[in-house]
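Coming up: chain A.
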Amino acid sequence: MHLPSFIETQVLIIGGGVTGTALARDLALRGVDCILVERDDINAGASGRNHGLLHSGARYVAGDRDAAMECRAESDILKRVAAQAIQDTGGFFVAVQGDDERYIADFPAHCARSGIAARAVDVAGARALEPALSEATIAVFEVPDASIDPFRLSLESLAQARSLGARVMRRTRVTGFEREGRRIRAVRVQRGNGGNEVRIVASQVVNAAGAWAREVAQQAGVPIAMTYSKGTLLVTHTRLAGRAVNRLRRPGNGDILMPGGTVSILGTTSTRVDTLDDIQATAAEADLLVEEGARMLPALATMRYVRAYAGVRPLLGSSGAADSRAVSRGFALFDHEEDGLDNLATITGGKLTTCRLMAERAADLVCRRLGVTRPCLTATTLLPVDAASVWTGAGFSARDWMHSHHADDALLCECEMVPGSAVDAIVAGLRAAGDTPTLTDIGLRSRVGKGACQGGFCAVRTVAHLYQQGDFEARRGLAEILDFFGERWRGQRAVLWGEQLAQAELTEALHCGLFGEELRGAALIDVSAPAAPHGAANADPAGEAAP
Partner candidate 1 sequence: MKYALFLGCKIPSRLPAYEASTRAVLAHLGVTLVDLEFTCCGYPARNVSRDGFVVSAARNLALAERAGLDVLTPCTCCLGTLRHAQVLLDEDAPLRSRVAQALAADGLAWSGKAAVEHVLPLLARLIGTNKGATVPAAAVSVPRTGLRVAAQYGCHALRPANVARFDNPMAPTIFETLIRATGATPVDWPRRLDCCGDPLHEGNPPLAEHMTRAKIADALASGAEVLCTACPHCHLRFDAVQSGAPDPSLRTLLYTQLLGQAMGLPAKSLGL
Partner candidate 2 sequence: MTSGRGNSCDVAVIGAGMAGMAAALFAAERGLSCIQVGSGGGILFASGLLDLLGVHPVAEGRLWRSPYAALAALAREQPGHPLARVDPGAIRTAFESFVAALGEAGLAYAPLRGRNRSVLTALGTLKTTFGVPLSMVAGANLLEAPGGRQPCLLVDFRGLREFSARQIAATLGDRWPGLRCQRIDFPGFEAVPELYAAHLARALESGETRERTIALIQPLLGDAHAVGLPAVLGLGHSRAVHAAFEAGLGLPVFEIPTMPTSVPGLRLLGALERVMAARGVRRRHLSSVRALARNGNPGTMTLELDGVPGGERLSARAVVLATGRFSGRGLTADRGGVRESLLGLPVQQPASREAWHQRDFLDPSGHAINRAGLRIDAAWRPLDASGQPAMPRLYAVGSILAGQDWMRAKCGSGLAIATAWAAMEQVADHLGGAGAG
């Protein structure tokens, strides 16, 4: 969209993760005008790189009772208001031989104290319901865990916010703050790389940049004590269990297997990192997860994995704490008044399950400062379904296509069964928001590239489709595929062994062997042309002659 040199608004939200988007919706529902800027895309950070587990709270009953009770309350609310993004799978807490007996013994009591319904299940019965459970299982409890699709949650929150007047600027980074006494006069942002700079004049600024909250605050000249914890997760080729399966022990590595529609998601690790640049899952982390996970579900040792991804949790507190899991997973809201600023707030920490609550608290503060008295409505208002945002859930488009596909609606992605109509709907949604859709945008809003082929085949079909629809022109398709693979690849290196390595080999044979994408510009050079530049110029002049 074309931007004037400065824009005015009541509230500027920095960060388009689950918190920022929930905040935009919260404010919009209260009638507050706001702009959300996101340096990358929706849920690009930890918001999109997690289990998708709507915690019943049981995981925290022993260590962090407040967090546990928060989770319980919030998950109940979300199951009510955002049902479309949630699958009420239920969850098991499973202990295997060698796990801490005392922890197991205390678990029911802990749950009871936090008001969480945990029911003991006899091991045989549990294994009948979840055949993948290990023979070494010694105790199983059932809890009201559920699976949630954070992308759909954020996209639909934002869609509603937008429908109420909120503005969204993707791929827009904050370049600086203009301070004036105890106030921030304006925030300078830049669209894309080398795009024009814009001043956003807002009476309130909320820093909801998640892991990047410290950097943003620093730009505003206020310090936040925050540490980073990298968590890696693996995506299986086929779904292994119907329920959320948690290891019944103090939180540790690879102790949650989450059903993600048609796949299972195994996680997570937790390692301290000091920088946010180029976070990628490593082979060592994948091995750790597989080995730990296999103790609870042995099939995980032989499973085909299609993907690995890593997110960074922002953890509040000094960088002293040894195990990053010991640091509270609760969230914090800073009003920065003692830092000398009256119109900046930072909301960070926390977790997916409590994102709505975090937004509510932040919105309350902002509204108080703005003198807005309208109450929060997000706990009671149903989240409306948005046609362009329904395609993120694994298995959704497959079922939808099976139930209602039209004679002329071809699949572009065969693995996840995404039809052309879905891509068109997403493109329409982005255009409506004044965006120019990219292949990567479509990937984030659908299952394209998320199946077994990881884009090897569907990227080609989707690009061809977009050209045909007139969405792409000139040489853009090639560039888009390069970007897309760049993004997909980050999630593959760590799981490339066995069948998935064969799949990757096939993808490379196609995209490098045949299409020569790695040659970039040179892939458009005709070596046989008399005056071919570059490589051909280096060709042996005696080339024509037989050796």
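Candidate entries met the following condition: all candidates are chains of the complex that A comes from, given by their letters.
Going forward, a residue touches a chain if its C-beta (ideal position, glycine included) is under 8 Å from a C-beta of that chain, and two chains touch if they have at least 3 such contacts; residues count from 1.
What you see is a predicted model; the values in this text were computed from it and never measured.
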Task = Consider chain A on its own, then decide which of 1 or 2 touches it in this complex.
result = 2
Ask   = What residues on chain A touch candidate 2, complex-wise?
value = 278, 280, 282-284, 286-287, 290, 407-412, 457, 460-461, 463-465, 467-468, 472-475, 477-478, 481-482, 485-486, 488-490, 492-493, 496-498, 501-503, 505-506, 508-510, 512-520, 522-530, 532, 534-536, 538-540, 542-547
